[in-house]
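Starting off with a structure, shown below.
Excluded from the complex is one protein chain; the other protein chains are retained at their positions.
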Amino acid sequence: MKILVCIKQVPDMESRFKPAADGLWFDETDLAWRMNEYDEYAVEQAVQLKEQLGKEPELTVLSIGSDRVVEAIKKALAMGADRATHIQDAAAQQKDPWQIASIITAYAKDKDFDLIFTGMQSQDRGSAQVGVLVAELLGIASATTVVDFSFADGVVSVKRELEGGIKGLVSLQTPALVTCQLGLNVPRYPTLPNIMKAKKKEIEAIAVDSLLSEQAIAPTAQVYAPVRKGGGIVLEGDVGDMVQNLLGILKEKTAVVV
Amino acid sequence: MKVLLVCEYREGKLLDTSYELVAFADTLGAEKVAVLVGDEAAVPQLDAPVYLADVALCGEYNPAVHKAAVLAAVEKEQPDYIVFSHSSYGWDLAPRVAVALKVGQVTEVVGIVDGDFEVGCCNAKMRRKVKPTTARAVLTLQAGAFAAVAPQAAPRVERLEVAIDGQGLTFVGYEAAEVKVVDLTKAEVIVTAGRGVGKKDNISLIADLAKAMGGELGASRPVVDAEWVEHSHQVGTTGQSVSPKLYVACGVSGAIQHLAGMKKSDFVVAINKDKDAPIGEMADVLVVADVLQFVPVLTAQLQG
Partner (left out) sequence: MNFELSQDHKVLQDAVRDFVNNEIKPIAMQIDEDHAIPDELVRKMAEMGFLGSYLPEEYGGAGLDMLSYAIVIEEVSKACGSSGVLISAHTSLACGPIDTFGSHEQKQKWLTPLNTGEKIGCILLTEPDAGSDAGAVTTSYRKEGDEYVVNGSKIFITNGGYLGTGVLFATSDKSLRHKGISAFIVDLQSPGISILKNENKMGIRGTYTTAFALDDVRIPAENLLGEEGQGFKIAMDTLNGGRVGIAAQALGIAEGAFERSLDYSKERKQFGKAISELQAIQFKLADMYSRIETSKLMTYKAAWMKDAKLEYSMESALCKMLASEAATYVTKEAIQIHGGYGFICDYEVERMYRDAKITEIYEGTNEVQRVVISKQLLR
């Protein structure tokens, strides 16, 4: 069995963002980077599946981006992936989901992956497209927003999270792709011995040009900070003063605090 | 300009969010057509053609078949935009349609700015304008970004025949939401704990404030996922939608899926140490402070 997990490196969302000089993305200087949170669930699920099936499946992790994304790749290797493919692209942030999916498809198309895991979306771009696009381009079944996963006898059974706490139960014949939602599992920490083992695992590097032939079809025209609606009152400073202020406001504006 | 509205149907009913799609088309001043995999009794009420594929044959969730239905409607109507709600149905189906047509998709549109589609990015801390280059485009709309219109006239229904082939996917059924231990929908005051409270032990601080305010404890999703608080307290798209008189968000960043569940609150107070947190946009009062320091003092004051 062959498993592929697609991961992305994104900035820590608690960072301060400002537009880049060209206005087409955010400024990447001084940001802390980590694995996209949704992708951590994807890696964990793939590793759990590998553990369930014994040592037999081969688990490849793939990421597109600059040399910096090798950090995310190494984390995935330390979590338990067997090998990695780094598609080198210093300008990945300018690619639209269609291009990213085309690159992954070009890589995966003759490799017969039985299962592909992706995050349901990335935290920075939030397009929620890449997983499904890859599945459609490869002509395999896919399910999105998965919060429960099991596998037996070539059949994947998942629960999709719908609105209002309802879940949709779906089964898929392999080959198949699932996009992982928050809470699917509890992603493990890479342990020190596994970080050491990961150093010895292969990271294949492929130049993006050899895989990409598509133009962007939904390019970013501009990135900017939202205009603050204003109106709201902002309280800052001494805790005691703020509490008094807030209570004053609540008494005036709401009927609940008297 | 013509817009194809992909309406949504679940457990025998048309979802109200379908009328947000109508509002979007009206904003553009576009001609509308709709498509629904559903039944005759549940077609959207609007003065436009509605293509209807029979849910009894197609199934409520069957992406390959639903894709075929949408593509059949596109074939007949040649719309400029194909619009979905950004929901578990929409974000699942939209890319399938986009790739089949090889057109650009814009995800979770929040508005139209100078003719371009505006979407959020970086957890709503930034905005992005996206400009599809293809002749037509697929869009998904953020829940609530376009206020639903009221149902209008009876539509002109046209039946669609589609081939039934799930292509490797079988829909097994629904699993009902867990029984709610607390019903937040009736609460007048909700005090919500977000990930910013730091650890399970600190939930009691938030619960104490809720009690001092005579309200219920709410929670954001990560707090529920980490099992600090039981699921029926979760507010948001995949939790409960609430409309209290007062909503106090403690250490909640204000992700759209959370806002979707609490934006009908009359008065919102947010306590967050990050002045730029998106919750600030929704809040009537933003208290820039560490929840662990602020909340106990507030609780003590309220307890007199």
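In this document, chain identifiers A and B correspond to the written order of the chains, with residue numbering beginning at 1 in each.
The rule we apply is simple: contacts are C-beta pairs under 8 Å (C-beta built on N, C-alpha and C of every residue); 3 or more make two chains touch, one makes a residue touch a chain.
Here the structure is a predicted model, which is why all the values come from computation and not from measurement.
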item	value
Candidates A:70, A:128 or A:218 - the one touching the absent chain	A:70
Of A:1, A:169 or A:195, the one touching the omitted chain in the full complex	A:195
Touching residues (missing chain, whole complex) on chain B	198-199, 201, 273, 288-290, 292-293
Sites on chain A contacted by the missing partner chain, in the whole complex	34, 70-71, 74-75, 78, 189-196, 198-199, 236-238
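Definition applied: only the chains that are shown with their structure count from here on.
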item	value
Chain A contact footprint on chain B (complex, rising order)	10, 61, 63, 86-89, 91-92, 94-96, 98-100, 102-108, 116, 119-134, 137, 167-178, 188-189, 213-215, 221-222, 224-225, 231, 234, 237-241, 245-246, 253, 266-267, 269, 274-276, 278, 280-281, 283-289, 293-294, 297-298, 301-302
Parts of chain A lying in touch with chain B, wherever the complex brings them together	11, 13-14, 16-17, 19, 26, 96-98, 101, 120, 123-129, 132-133, 136-137, 140-145, 157, 159-173, 176, 182-183, 215-226, 228-229, 231-236, 239-240, 242-244, 246-247, 249-250, 253-257
